[in-house]
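Here the complex is missing one protein chain, while the rest keep their positions.
Up next, chain A:
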Amino acid sequence: MIANVKCKPWKMEKKIEVLREAKKFVSENEGALGKGKGKRWFAFKMMMSKKWAKFLRDFENFKAACVPWENKIKAIESQFGSSVASYFLFLRWMYGVNMVLFILTFSLIMLPEYLWGLPYGSLPRKTVPRAEEASAANFGVLYDFNGLAQYSVLFYGYYDNKRTIGWLNFRLPLSYFLVGIMCIGYSFVVVLKAMTKNIGDDGGGDDNTFNFSWKVFCSWDYLIGNPETADNKFNSITMNFKEAITEERAAQVEENVHLIRFLRFLANFFVFLTLGASGYLIFWAVKRSQEFAQQDPDTLGWWEKNEMNMVMSLLGMFCPTLFDLFAELEDYHPLIALKWLLGRIFALLLGNLYVFILALMDEINNKIEEEKHVKANITLWEANMIKAYNASLSGNTTGPPFFVHPADVPRGPCWETMVGQEFVRLTVSDVLTTYVTILIGDFLRACFVRFCNYCWCWDLEYGYPSYTEFDISGNVLALIFNQGMIWMGSFFAPSLPGINILRLHTSMYFQCWAVMCCNVPEARVFKASRSNNFYLGMLLLILFLSTMPVLYMIVSLPPSFDCGPFSGKNRMFEVIGETLENDFPSWMAKILRQLSNPGLVIAVVLVMALTIYYLNATAKGQKAANLDLKKKMKMQALENKMRNKKMAAARAECRSLQPVDSNFLSLPEDQKSSFPSSSKVMTHVKFQRTSFGEQLLCSTLDGIPDVFINEGCLSPPRARKISMLL
């Protein structure tokens, strides 16, 4: 009772009264509620449950206080409405997810290696090669994540492959592998949880049954506090109503079907061209960047060094505007045009990402080939060193021990570090392009419109260019794809979640400022989806698509022989087998080996497929039952209403009616109809005793249904008239 009082729609005074009475009752009868021997135990239980309730409430308060940026988002909600604010809520949610990933990678991979691993300079893999030493600390080199940045905990290549490190015997290679898998698993769980929570909100997906009702009852956004936004909202609602009404009224007049179809085909053709061109550009840029990597870094300008990242970011920036332009040809309703645009941008970004990965795979294969040569060279080099050492010893029997400085050891090309570096560079350049775009596109444009308006021929604020509107879908897509890159790269560069945290943090402040300062609320708001599941669905797809290459690389490519925690193994996942052999009792290893028997795995897969099919069928059945019940409810309500009306009216009749005069019934038809409002005269009244008592059934002349009878009694004059007639 106490828990439910807040759910009742009563006035506060009533609620307070009820609550105080209930509490008094509970506290007075507490002792009596528990009987006899169990009294003390019962009192104890009550006290514990009260304390637990209080603890839960305090914890909820604490959690609500911990959520960051609440005020900023509220200010944006009140100025722009809930759709723009939904982008920032999404950003905040991503920040939370990335925070967890960062904590995992930092505390379980980077920190142990830093604290307990061998320090910089002790192993070849941890030292900058002699050739690069001079320039290792230059800003240009560090910005490229070469030099000192490359040989640090930020990247895969720094980690040693010793099985345990430090006094805790921390198993670093195992932890590295497991954390990588856990990050992917956690991301899946959290995205799926968010999606299933939103499915409940969807309400079963009755898309068009309540179109107008929803427009009227649910369209106002109560979060709006800014009068200008409110005006915009009024306009958009009015336009919405008018459109819906005219759509309802007239069928669409097809102006020129063939022309429109041709134009749409043309637009799609251009779009394909653009997608193909962008894919080719990226492939070419990646190839060129590998050529540049072979050359001497000093001969390259800034553009050559950053060409590939710039190309990818610029493509991501300009192609959507091109798509917008092509969409002018198509002449769709704005909502449909938005969906097409989103689809095309998604295809563009996805295509870019995969071309990038393909080019990367090319490079990885090259590096693996190169590794074989380097391995062969190293054996020769070692043989030479030993010969030289023996030669130097021949003169002097007790010489210094054989020592080669780690910086002088020839290195293999570490393909994992290269992959990590590419992703980190891409992320950084993406951040920079986004910020520069916002500064130039939004801020400078707003300044120009504001200040040059005084001395310009036409009104800049209302015509072109005017202030920019906040592009929700573009920003959300960019966020989703950046997250995809993080998921792909974080196995090879454990620092990537940390870099992303920094990026999201600054992005929040920067974009909040930009939105409040330079953007105006949208004139018409179109939501891409009914619930937020559209964007979460895309996120899930990207998560799936970005973990596939990583898993492929883990499972099928051999790790480098001289860098990283898996060096020396044939495949990266062998670390699991090794741990099972050495650290677990032998019976456990035997059991697990049995479990990975192919027959068992196939059986499990079959069972899962059957479960999915069964659940699908159950869901369909329940939906059908739902529809059925709805129909029944409607029919039942109708019947009840009819019955109630008849009962009420006939009861009123009988109070003022005399017994039927059979003379009236024997009158000819035309005379009957000459009576005033004759169609409304009841010809006979039947008394029927049923189990519910008296049920009055009335019928009328000509069989006209008696819906004319209003709820409640007939008016006295009419009742008198009928009693006179009958």
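List of remarks:
In the analysis below, a residue touches a chain if its C-beta (ideal position, glycine included) is under 8 Å from a C-beta of that chain, and two chains touch if they have at least 3 such contacts; residues count from 1.
Simple rule for what comes next: contacts and distances are computed from a predicted model.
A chain of this complex does not appear here, and its UniProt-recorded name among "Septin-type G domain-containing protein", "N-alpha-acetyltransferase 20", "Calcium and integrin-binding protein 1" or "AP-3 complex subunit delta-1" is "Calcium and integrin-binding protein 1".
The missing chain, though absent from the display, is touched by one residue of A:5, A:26, A:512 or A:541; that residue is A:5. Screening A:227, A:301 or A:598 for touch with the missing chain picks out A:227.
Which of A:65, A:257 or A:391 touches the hidden chain is settled by the complete complex: it is A:65. Annotation: of A:502, A:637 or A:654, A:637 touches the absent chain (contact as defined above). Counting over the whole complex, chain A has residues 2, 5-9, 11-13, 15-16, 19, 57, 60-61, 64-65, 74, 77-78, 82, 201-204, 206, 209-214, 216-227, 229-231, 234-235, 237-238, 241-242, 244-245, 248-249, 527, 530-531, 633-634, 637-638, 640-641 touching the chain that is not drawn.
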